[in-house]
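Only one protein chain is missing from this complex, and each of the others stays in its spot.
Order of writing sets the chain letters: A, B and C. Residues in each chain are counted from 1.
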């Protein structure tokens, strides 16, 4: 791979011109001072030839700036590490076969929107019969037994239920992320499970539009699924993970830091 | 002034939360790698909690990313220096009085869109009778004699004309800035004037939507005017500058680096 | 103005009749009940406020005291009035004494009811007067400052911090917003009480408290004075403490309240009966206070498909309207909700949206319509999102909507930043101004897509309403006929707060409201 291709830079209309669009509000009245402050800030961010193309006073001592510039940084493509859930995505049929052949019992899954979160559409998309984007939800899988506890479920209730039905996996949906609400909530869940010494017993999965696998790992979950997840992805991950834990452990489906090219 | 107020940071919904919106194209196919590369680039730019909220494949090995994050940098308000044309903006009547009282002769101004630039609207806004934004253009000022050479005027032609009519000021409009066309053009003009030893004879003014006073100074002009300039600003500058050069030089109207607060 | 759509009068009539019978049925099922929330509201009208050492609001302490004794069927006011006569203490002192465990309302000797009634009625009348005062003040200010042209620009603030909210609200008002809604913190609707005082923390929104209402009101009046436009203030009259919020809003001069007959049931799993009772009462308060309610039909489309389930929205509007009228609300106070939520990939989706908006406009000509922006189909593509909001604004001005909740280009990402709101306002102002009279200019073709769509939705609405009338609204909800969500009659939160009224049930506030509203 030649050096040129290795270093990645933004593109406007000429390779590596570094062109970037940016916008933000500053706590200053619109005017030359704010414009210059915006430019200085952009320069600190590594922008050159900064052009403040619009500035709008928002009142209350604030103004909004739109600017363009050329960023001087670049990314070395060989250094890009993607943390993603590593597994083979199987189809509805393949998952059910996998369970029958490799796990040999029904897989039990409990899901909930926890804390004060009432956004059920995402979790329903994964769990309910109807599914999402043309794919059946987990409830429809003959080899999966599902419990969808719905919205605003306290962590204690979720754990209690998971113990009661002897769940393999706990699925948590978190959509509201303002002021880090989800992090607090998810951390609490992990801590409570660990406190009860049950961490190894459950596969912990979290999903939501602002969730990344990376964040999930940081918080102590096994996997995280973001925007646009489809049910078979989740099913595939769970069954492979169970198989890995219980079974012939003939492969690692866990997170892998890979430097793809 | 308290320290808190001195350091300026972007604002989303909480003071100093540093929230910034950004977008750019990368020479990568849309996918996790591109998303991560975008994130890494944003991190180099000082963004934290980077969230790639949208990624769109553009074909030809490119993709477009929209992202949000919190910038860790801030700007020290006391360090913000504004380079602006320093002068008192006078009205149409005041300018004419000023010329009559302080200069005592007609002021001569030659203007042109130079090089290959054919965008005459901006220069016409400043020079023509009709003016701009409700303000008369220079042509209307009884004490100013104007020559508007129009579009795509070669630098030589402009200089020749300025010498011929014994101009006080040369006004250049540059609107096309792609690939630095304006810089080449403007630099050439300054060099040609200097080569003829005429630099002190003319007040050199440049204007255009992407022109800043700072850029004008760098290139060797006396002043630069950007978006939204109105004719009396230009007239005020010119007459004060003439007065400063010729007259009782009772004040400096030139660029001043001021740290306003 | 020429009617742009032909509405089948026969179908319309069928809808109205069914809705009427649905509403009458609900009324008959709730008449005999009160709730803990209703009783707390009455206690508030007597002047009890503040919280205990454990942060429990004193109205809860008072009502809990009676409830524990199983004597709420007489109405909390009766016991409280009795205690006032017996102890000769102020309402606040009594509440505090209960909190300290020094007093239990139901263990005092019982005085003569007439005497109690006289005392309490006059106390309540003071509060009723206060509400009237607010209503008058609103009228005066609106005359002095004016209201902006319709569609009114409605924006939300949701920082969690009331002071930050105010700042953002003031900025928005100066940019052209007509209405500011403070979005509540995520879990508040499930709180069976109202938090107290100014609050600076919340998730996805700011707590609704009386003090927060006051702070916003004051701030918006200030900016209104500055810009010469009256800025309307909105909050949520919903959840387990719905009627308490109503009284707080009435006193602090809120101008609108989100208040829907079914929202709590469907989206917060609050018990049906509890909801309908609280609803009825809180709507009377809103009615008396001159507040415009905003119903929440838009929410259906967050879980159901906007193209397929459009008739459920209209059916619910008919029902919400009938129920509201039974609480004394005048049509001009009934801000029926609907939304621009069709998948942006649907061909001619804009035509379908226009059909719906225009039909609703003609079906409810005397109700201000509350039009909600695209939310479900917004993505991280803020540029496309801004356009979706633009078409939404256009549909609105084309069809004469009135309360326009502005969409945000960052809808799929975060609660609005200061500049997101500014861009939204700019969007609406641009579109409204540029197409101001487009609605007056055009007529829809007789057998076109728009007319046919309206016909179809209306006929589905009539069928649905008749089915609901048959089953009863509660039965229909059990069957998941709204938003695809099913709830049982006896299930849901707050069911324990539903109390059968006794023979001698006394609710001075209810009585005075009924009198004042002539119902």
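Just so it is clear, a residue touches a chain if its C-beta (ideal position, glycine included) is under 8 Å from a C-beta of that chain, and two chains touch if they have at least 3 such contacts.
Keep in mind it's a predicted model, so treat the numbers as computed, not measured.
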**Asked** Which of the chains on display does the removed chain touch in the whole complex?
**Response** A, B, C
**Message:** Can you say which of C:44, C:123 or C:386 touches the chain missing from this structure?
**Reply:** C:386
**Message:** With the missing chain put back, one of C:72, C:169 or C:450 would touch it. Which one?
**Reply:** C:450
**Omitted-chain contact residue, chosen from C:237, C:339, C:372 or C:409** = C:409
**Request:** Determine which one of C:125, C:435, C:463 or C:489 touches the chain that has been left out.
**Result:** C:435
**Message:** If the hidden chain were put back, which residues of subunit A would touch it?
**Reply:** 11-15, 19, 21, 51-54, 56, 66, 68
**Item:** Residues of subunit B (touch criterion as defined above) contacting the omitted chain
**Value:** 23-25, 56, 58-60, 62, 64, 115-118, 120-121, 150-152, 176-179, 181, 209-210, 227
**Request:** Extract the touching residues of subunit C with respect to the undisplayed chain.
**Result:** 2, 344-351, 381, 383-384, 386-388, 390-391, 394, 409, 423, 426-427, 430-431, 433-438, 440-445, 448-450
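Just so we're on the same page, only the chains that are shown with their structure count from here on.
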**Fill in**
Expressed in whole Å, how far the mean CA point of subunit A lies from that of subunit B is 44
**Where subunit A touches two or more other chains, by residue** = 23-25, 62, 210
**Item:** Where subunit C touches two or more other chains at once, by residue number
**Value:** 158, 168, 380, 412-415, 417-418
